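Below you'll find the structure I mean.
Heads up, one of the protein chains got dropped from this complex, but the rest are sitting where they should.
Chains: A, B and C, in written order; residue numbering restarts at 1 for each.
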């Protein structure tokens, strides 16, 4: 309702900047805005806070950006009609807790000396605080608190001539994870960071070319999947076709393995693999590594645990059963319970399927444990429904470290596995046994023989702390924390 | 936005009156409104158009009724706080297409000579048009177009003394299906029609007594399930405890079998059975009756087909697979596609899990086919994803007749199975084979040896046309249709 | 936002029922809804809480009723388009403090045995509580808490045949002040109570006939003023023309004199007089009765005091000056001041025109003093601006008694003049002299030689306590007040 916004020049410690997002771009289709809205809708799981589309019609750029889901923000035919032109880029933003700034909604757009420039970013940059300070020293005025805006200012002040050269010039100064779609005049540009941490793929619909975070955004509009954009690759799409460049030279892929475990949609093909298949494979590996001989039934923790649970059930030949029923109508927690209501054990989102749980040995399969509070409640729900034994199997390794590449994670101190042994975690959540997939089991499931510890095939920093890209802002932030008192005394 | 409402005194042919709904009532808890909101939330699948709560605090009645889901309508703590008192009744209303009148939202409430009276109704009455005409002749003024309001006017004008006697007096004049919860001063009343077509059960939370359409509404608040209210039973709950009456004498249960097939939540116990178990049983019976020897995988049509598909897969020993992935963020169709976009085959709600479908023989399991258009699209989606064979199995008999007892069904002319043979339906939807569960298979699945054709154990009128309760309004309506032209010439 | 409404069957002591309102009706114009909206807009000063229009198109009735001003409620062309038909009635409702029930918005409408019936009411009924109790005993169900709904129930249960006869039958049971417009099928009915306390006039626009509270509602649509409806007269307008009846026989007019002093718009002709002229006349009489020999300038209290101030200035030959400037943009008090801000003397609505006040002897002319708090502030504002002497002249007699005929007044205990002598009032508001118009001065100004104390020519009960119509509800209420404690113990 209100747009009260404290102007904090350097929100170094702000969770909100570490968002996960989805991007989409299309070149050469007369329904560009409609198709982009549909593509963003298919990518809604990648960001639910806000969304936006910027189009270009050979003369002007048009923008519509609002807080809310795609089906609300783009529900009005008028809005779509006003987004004229055959080139469009779009963005979904992750819903984080706390304050949300409208001016942070992407795609960002600016009028630069060469004309309009729009950009949508999935990922997170790791050295933009310092760059931002330098730019402001030179007179730049920022309108958002996003890391992405630094890219625009670097493009604006680049001495290069073409838009593509300016963008490369800008990105060479930047570290971090990014899959970008950008538009300028008569072109659509897509680019992935040298490690290709976030996904981006290329599709085709008739003569129109498409860029999207995941292939499910191609499926929704009936477009054909062509290929993934490679790590460190830049593609320039214009009326002459598509051109592929390698501005960073030879680079090594370190795709985010968590996209397979949890983040991507199961019906997407990402980096050459079916996400659903990867998840079933992990479940099957888990059944081999961590079997449960007493099990009567395998129960997925809805909804993300389902494919791994099917894999586990098949491999262990124990029946798969919907032992937890999800309420389809849960958008939000709407009752602010008195302590007494809370003690009643309110189950807004899930309910045990009591008739199948009572007296049984249950194996729960879930994708991850972050703080552990939900797992604890689910185990308790199984016990209340009469389960004899409750075993927990997790289709990822213990989540010990924060992500700085675009997934919103708590600080490491709040990550249960960072603080506690697996044994203690099992005790905390109250299950009879607890097992996580091993590193090698995980890498086997995604098609490797094992994790290459010298040069890991994936980014798995959230499990290992092995960060493939430097984190200058985070390190400065650590230093910074020591002088907070001083800072508070001086006036910003 | 606008409340423009044509005042149509006798909306005989209005689809909207044939709603399915959920009801909840609680007596003797200081968080009555909160618990009712939670109960309604658990019953949200029974009605998504609107909801309301009426409470009583020993002095006044309080009401809040709005269009929208429970989590929106009751999201404000202020609203809950203003709903004072330890007695509450609540109602969810089904979302039908077209015009929606705010004054139709239940619970209905009126100030009668003996004090306030509130009522929430699940079901549909079959002779209220005539009763309404008589009441209006005598000076009654209706404020809604619901059949339920007739009950209130009959209670208001009854010559009986106690509220319960007035209500029985009223219901003896009425035919149709109803599970009601009513409140008046210091009592909560629950009653099911003589055939018990719609469900209603009794629960307990500490000293508080609860009435709810399904047991899942007890689970959400941690209440204990006591028993189902019986067909033709009336319970009166007040400070002296609970009293059970049989105002209609001995009656025969004809519970709606479609509640098991589709309508009730899988985690509910209804009429003594686990809904999930019934659905798995039907799937298993279907696998025996209509096997598919070439099947590579069993794919549920999400989400309602899942339990039957698990049953079918287990019984047939063919792998169960999520071959269709649902987009979790589908609230509404938001893009009004140009014909060209429509031709792209927009898939807003579902996407094929291509990697598992390609080259496979797929058995789709769904609960019913109404108009057949969705089934046709899903089969086509499987073909486009590369399925070799696509077989369809339906966990209900062909749906041939309209329901007049509280489920919103199209007129029989729009029901595909009313117009076409199974063979033609299979051809229309484009599958390689199509089979429905048989009547006896269905009755076996729900625990009978077979259907008793002389005195069926359930109401299955939507499949058989065997209506257990008379339909005077519907018959008058048929006559009525013939004189429409005349009617239009006279002024209403 | 919320529709939480305590259901209080008998809101005997509720200020809100004593509203002042405006009514409008039109018969036989294809733009009936538009013209009614314009008419209501011209009558907006008679009620700002809510408004509504009910139309009839030979087959159906259509209604739109909302909280808010006319220009908001009827701003959408869609709303107007949906209000089909050539017959319309409309209503403006007065904005009172506190709770507002949407279901109280008029015109009220009901489907009765003879068809639809709509009614809009200006005035207040004085015996409807008892009538309501009787109707409820007989099974009537009320949906609003307005006195007006009693009329509809009496019409519904009347044994008479024609709508007009039923309405007369109903009104013969009722006491109070009313100017009604009603519509039913093919007719528009207008009626004033036997004393004609509230205004109602007849106009003509081409072939269309119009009823309106004041002539300014005719002017806005370019309609011709024909005549006032007489006290106790009923007019029936239908396709055969207009018919005038005197259902109550010979009656005596007691028009509300406060309409001239304050309530009606200055550009209206009401009961045969120009309102502006009446106000100037009162000012002139006041200048004669209560001159101010030291006066330098005559300053109206904006905006209602202007005509009387002009009259006073002309008669006393002292310059008329805008000594107080109104802020045109005051809709509401928007800052909730801390006590310190309040002490700053915030002047949201008015400001002294300092350069003209400083060092001068000022005569303030206002129409009335109710609680005196505003007058006190205005005198103080004059002093702060440097006025040497501040004299106050009031163009009405002291306001000592509550109105029960349709003007929202505080209880007599809160009326300053009911509790205090004129001397004390002058002291309280801090002026150097204070004078009110005398009764005979007031009657002279409106064209009489003097007040006929045996049979007053006007209703002046708010000044004299001489109530022309019995007040049974009010008297019952007085008795009632004594047993409140008892009432609270019993359950409603």
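Convention: contacts are C-beta pairs under 8 Å (C-beta built on N, C-alpha and C of every residue); 3 or more make two chains touch, one makes a residue touch a chain.
Source: prediction; values computed, not measured.
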One chain isn't displayed here. Which of the visible ones does it touch? A, C
Only one of C:322, C:370 or C:476 touches the unshown chain, namely C:322
Contacting the left-out chain in the complete assembly, out of A:24, A:94 or A:109: A:109
Residue numbers in chain C that touch the chain omitted from display: 31, 34-35, 37-38, 41-42, 44-45, 48, 69-72, 74-75, 77, 80, 205, 216, 219-223, 265-267, 269, 274, 276-277, 303, 306-307, 310, 314, 319-322, 325, 327-332, 334-338, 340-341, 344-348, 351-356
List the chain A residues touching the unshown chain? 1-9, 58-66, 76, 78-79, 82-83, 109-113, 115-116, 136-143, 152-153, 156-157, 185-186, 488, 491-492
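Just so it is clear, only the chains that are shown with their structure count from here on.
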What kind of graph do the touching chains make: line, ring, star, complete, other? line
Degrees of rotation, nearest 5, to put the Cα trace of chain B on chain C? 180
Measuring centre to centre, with centres taken as mean CA positions, what chain is farthest from chain B? C
Distance between chain centroids, defined by C-alpha means - chain A, chain B (Å): 38
Nearest whole angstrom, what separates the Cα centre of chain B from the Cα centre of chain C? 50
